[in-house]
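All protein chains but one are shown at their positions in the complex.
Note that the chains are named A and B in the order they appear, and that numbering of residues resets to 1 at the start of each chain.
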Amino acid sequence: MHAQNIFLPIKKELLECYAFWIGILVLKTCLMIIQVGLSRVFYRAPRNPEDGAPFKAKVITHETVERNRRAHLNDLENIPFFIVISFLYLLTDPSITPTQWIIKIYVISRILYTVSYTVMKSIIRIPIFEIGLFTNIYLSLSVIYHFS
Amino acid sequence: MHAQNIFLPIKKELLECYAFWIGILVLKTCLMIIQVGLSRVFYRAPRNPEDGAPFKAKVITHETVERNRRAHLNDLENIPFFIVISFLYLLTDPSITPTQWIIKIYVISRILYTVSYTVMKSIIRIPIFEIGLFTNIYLSLSVIYHFS
Partner (left out) sequence: MHAQNIFLPIKKELLECYAFWIGILVLKTCLMIIQVGLSRVFYRAPRNPEDGAPFKAKVITHETVERNRRAHLNDLENIPFFIVISFLYLLTDPSITPTQWIIKIYVISRILYTVSYTVMKSIIRIPIFEIGLFTNIYLSLSVIYHFS
């Protein structure tokens, strides 16, 4: 018996929704890098001795910079896994409208998460975070079930 | 000459194996987030001042929380790259059975890694870690060779 090649079948509407919103999510993460960088400049808290040398700024930790970094690290802990698991979920032939909502809600929750963490500094970020976490858990369970 | 579009050809058995085990891997990383979060609650070691305020807990570092965080960071350093490089490896038309074993061994090694790091606290985690590292190196060399 010869092994059969398949291609990756994805509904057109879902691929377009996925690519658009993942584009937003990657852009959001790039802006997070800029936010951390600008806060380093603004609070004169360089990352390395050579960065601060031209401005006679020493390496220090500043609470606002550290808060931005924590928000950024949280992005790294969650977003790449959503990108992967939602792509695999698209291969399970899901219904269009609910899947589009899952993608949109996840991306918007991550943007609100950053705002609640770095601007509002409010623990409302925790339920917002859980939206994203439970989305990832739901998607991975669906993928595991479908492909088992 | 007109450029030719191709689609991504993957053997059916390999795509199913890949999706199932990547689902397990993403779920494992979500559980790692929960493990870190619960240890923060249990040891009263909040991440931010606002998180601890309702419980009158100050921001402290606790060795168990930090250990969980190190295990988590190690996941971030390895797992996303495996997810990508093993997907590209599937496009090199590899044999089915050995490739399924590579995927299974990697995922199981990452689960054992977390256990050996956070529960056993044993340096047996280092050879377990190297299984995953050498898997990634082998897969990336195979992909580079195939597509060069």
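The rule is short, and it goes like this: a contact is a pair of C-beta atoms (placed from the backbone, for glycine too) under 8 Å apart; a residue touches a chain by one contact, two chains touch by 3 or more.
Predicted, not measured: the structure shown is a model, and the values here were computed from it.
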Positions on chain A contacted by the hidden chain, ascending: 7-13, 15-17, 19-20, 22-24, 26-27, 29-30, 33-34, 47-48, 50-51, 53-54, 72, 76, 80, 83, 93, 96
Contact set of chain B toward the excluded chain (per top definition): 3-8, 67, 70, 76-78, 80-81, 84-85, 88, 91, 121-123, 126, 133, 136-137, 139-141, 143-144, 146-148
